[in-house]
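With one protein chain held back, the other chains of the complex are shown just where they sit.
In this document, chain identifiers A, B and C correspond to the written order of the chains, with residue numbering beginning at 1 in each.
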C-alpha cells in the first residue's frame, strides 16, 4: 500500500507539489470500454477552481488537463489512465519567508520534522492544490458509475457556515437545488447573509469553520465489504483524507448518541442508518456530514490577502470526487462477491 | 487488499463467524524479537468480555487464546502470528427464527442480499463477537508500541451515556483515572446514575446511544503519511470499522465548525488540532470522540433478554485495540521515511 | 503486501512453523456460494503427504484439516476461510544439535542472520512442511476453478530424475496418464529404473536433482494482466516460491533461445508460446518446467535417515496447488477487465 494511493480495485496514485511543475494522477484498474466524458472532467475541474468569486482565494488556477495514456478513440483501453495538469500560477517569491519561518497552523514544520528535506513553497503536497488530483481521478470514477449504475447521484452542499445552519426544510430540498447557484454553495434563503459573514471574516483577517453535507441517492445495494472495508469506513476515510476536516458523521451521526433506542429505531430507516447497515449499502439514501475547522491561512504571512476565509465551499467538489471514488471501487469489488 | 485485512506494514487478517467453530487472526508483519506479553493479551481479552456485570449482555464468552505460530521461547520470530479462540457459548437454536425472519436493525438481510448464502446464527461476521479478533491483533500492536515507543499511552472511556455527559473537569481528569473501576467505564461522580439509566433501558427493552473518547498521550511524532494515509484518516477508518459507530471527531471536532478562526487558533494547539497536523502526529495529545447509536438488538427476537442496552462500555477495549493497530503500523511505516 | 500472502483477488496468508503447534491458512477473497469439496481437499493432502512409499522421507504427517470459518452448510459464505492442521509428528530432540550448529545447505544460518531470533527445530518456516499450506489454499482455488471453468485441468508429473528423462512420446502421453500410479510420479516405462536410482541415492546418503512438468489444458482465455501480472510472470513467481526450485521454463523455454525465428514460429503455437501471449492466456495448452536441485538434507545431521533423496515427486501436488491459486486469482481479476 503506497502512501499516495487510494482504492483497491479502482485505484489511483496522486502526485505533484503545489509549486512544482505539475499535478496529476495515474488510475490503475479502470475497465476498458468506458466512454471518456471530457466535458464532465472540465466541469468538475471548473467547480473546484478557486478564484470563482470574491468569496474565495483570488489565486487563479487555469487547470487544463492533459490525458497521457489510457484513452483511445474516446474510450478507455483498460490500461493505466495518466492525467497531468501544469502548475502555472506559482509565486515562489511569496514563500521565501516560509523557508525560514514555518507558517503557524500549517504543516510546514511537521513535514520538515518528518522528512528532513521539504519543499517550502506553498505547502508542497499538503497544499489544497493537491485536491485537484482527487477531482481528476474522481471524474473518471463518476464516469464509471454513470455507465454501470446510472441511477446513482451524489450531491454535496454547504450545510453550515460558522454558526449559520440550513433550516430543516432547506436540508430536505437541498439535493434537488442547483447548488452552484447559491453563494458559498449554501442552498438557503440566508445565502447572502452567509456570504456577508465570509467577506467580513476576510476583511478582518479572520476565517470561519463549517459543515459540508454529501448525499448519495440511488446507491446500488450491496456496496461495501463487511469488516474492514465497510462502505461507511471507506467513505469516512475518504472524507478525512481532505485537509482541515475534523469530524465526519454518517446518517443520524452525533445526534444518534443522544436518543433512546426505541425512538431512534422508530425513525425512518434512511435517516437513522444513513443507508448503510452492517457496512453494506441498502439502496437507501446515504448521508454524510463533514466538519471543517476555520482555515489556518489567516496566520500565514505568505498569503497576504490570498487566503480562503472559508474552505467548505471549495471542498464540496473534492468531497464529491472522493465519494465517487469509493463508489466506483466497490462497484468493481462486488463483482467477486458471489461465485 | 483483502476485505478482512487491516494495516499496511503491521497488518492482520481477521476470521470467524459468531457461531462457527472459532475466531482468530493472523498477523503478518510483526518484527522478530518482540517479547510476547501473555498477561497483557489476557487482560485485554478480559476487558472486552461481555457478561462482566449486569450492565451488559449476560452471554458469557470464555476467551482462551491459543497461539498457533510466530512465537518461540517467548519472543516473536518475524513469521506470521496466528491466534485462535474457540467459540464455546453458542446457542444456535436461538437463531432458528432468524433464518426465516431477518432481525430488524441487524445486517442479516443485507448480507443475505449481498452474498446469497449466509450464516443466520448470531450475525455471522457482522456480530459483535468479531471484535475479539481486533483485541487479539491489537494486543500485539500494543506490545510492539510498548517496546518501540514506551512513552505512548492510549486510554479510552465512556464520555456520554444517552444524554448524560462528563463534566469538563471530569474529562480533563479521565486519562489518569482507573477507568474500569467506574460503572459503564464512565469516569464520573454520576457513574451510578448512568448505570441506573442503562439498567432501566434494559428493563424497558430499550437501549441508549453514547460516546466513547480515546486519548493518545506521548504519541511519537511523525506518525502518518501525508495524503491518503494521514494519521487522522487511518484512525477514523479504524474507529468506523467498529459496528454501530455513527460519527467520529478529532480534536475540536464538531465544535471546530462553529467558531471563528482567530478564536479557534488562539486555543491550545492540542485541543484544537487533536495532535495531528498535515496528517502527521506532532507529539501532542490526540483526541478522538466516537459516537454510537442505540443498539438495535432491542428489536431482536433471538436475543430474549441477552441484549446489550448500551454498547459503548464494551466498545472501549476494541477502540483502544484499533488505535494501537494504527500506531504500530505507522511506527514501522515511518522507518522508510528518510534515506 | 505481506511477506506470507499470495494472490491479489483470491488471496491467502500462510502460517505455521514446522515444529510449532499448527500449520494453516486464511483465504480472503473466495466468493460466496462455492460448494466445499472435502474429498478433493483430503485427496490433495494425501497426495502431498510424505512417507507414502520407501522413495520419500519416512516422516509421517497425518494431516487432518480443521475448517475454522468461512463454510456453512457445505458452501462458502464469502467470509475468510481459515483452515488449520496440527503438527503431530515433531521430534524436537532431533534438532538440539542444530541449535548449536546450523545445518549446511539449509537456511538456518541465513534466517538467524536476518531475524536474530529463530526457531531452530526443523527449519521453522523454511521447512518443506510449510507447503501443506499451499495445498490447503490451492484446493479451494481448485474448487473455484472447477465451478467457474470446469474445462480447466492441471496435471503435474516428474519429467526428469537426475539425468533420466521422459521420452518425447512419454511426454506427449503424460497428461492422460494416472500419474500417481507411477513410481516417483515419473510416467515412463523406466519408472522402476528411476525408483532404483532414487533408492540407491538414499542408501548412499546422496540425493538427485530433477524436473517437474506442469501442464494446464483448457485454460480460460484472457487470464493475466498485461504488464506486471502477466500470467507467465505470476506462474513463474508461484513456481519459484517453492523451495529448492532453481529454474522455470515456459513453453519452448530454454530451447527457444537456440533456434532461428523462422523455424521457431513455424512450430505449433502451443509448443512455442506455452499458451500465453502478451502475458495473457490464449486458451491453448500451457506448459511449465520447473527444475530442482538435489536436496541438501543429505548434509543434515538432524535427519539421520529421514531425508528425501529426491524432492520432485513430493513437489508435484504443491506445484499444482500454486498453479490453481494463480488461475483462481486471475479468474476473479478478469471480472473487472471490461465495463
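The rule is short, and it goes like this: a residue touches a chain if its C-beta (ideal position, glycine included) is under 8 Å from a C-beta of that chain, and two chains touch if they have at least 3 such contacts.
Quantities reported herein were computed from a predicted structural model and do not represent experimental measurements.
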| item | value |
| --- | --- |
| Of C:4, C:18, C:76 or C:313, the one touching the omitted chain in the full complex | C:4 |
| Residue of C:132, C:145, C:216 or C:280 in touch with the missing chain, whole complex considered | C:280 |
| Those residues of chain A which, in the complete complex, touch the missing chain | 2-5, 11, 13-17, 20-24, 26, 28-29, 32-33, 66-70, 72-73, 75-82, 84, 114-119, 124-125 |
| Contacts of chain C with the absent chain, listed as residue ranges | 1, 3-6, 8, 14, 104-107, 110-111, 113-116, 125-126, 130, 160, 162-163, 201, 204-211, 221-222, 225-230, 232-234, 236-237, 240-241, 243, 245-254, 256-262, 264-265, 272, 274, 277-280, 282, 291-296, 298-299, 309, 333-334, 337-338 |
| For chain B, the residues touching the chain missing from this view | 1, 9, 29, 31-34, 76, 78-79, 144, 147-148, 226, 332, 335-339 |
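We take it that only the chains that are shown with their structure count from here on.
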| item | value |
| --- | --- |
| Euclidean distance of C-alpha centroids - chain A vs chain C, Å | 47 |
| Cα-centroid distance, chain B relative to chain C, in whole angstrom | 40 |
| Shared-contact residues (touching 2 or more other chains) in chain A | 1, 226, 337-338 |
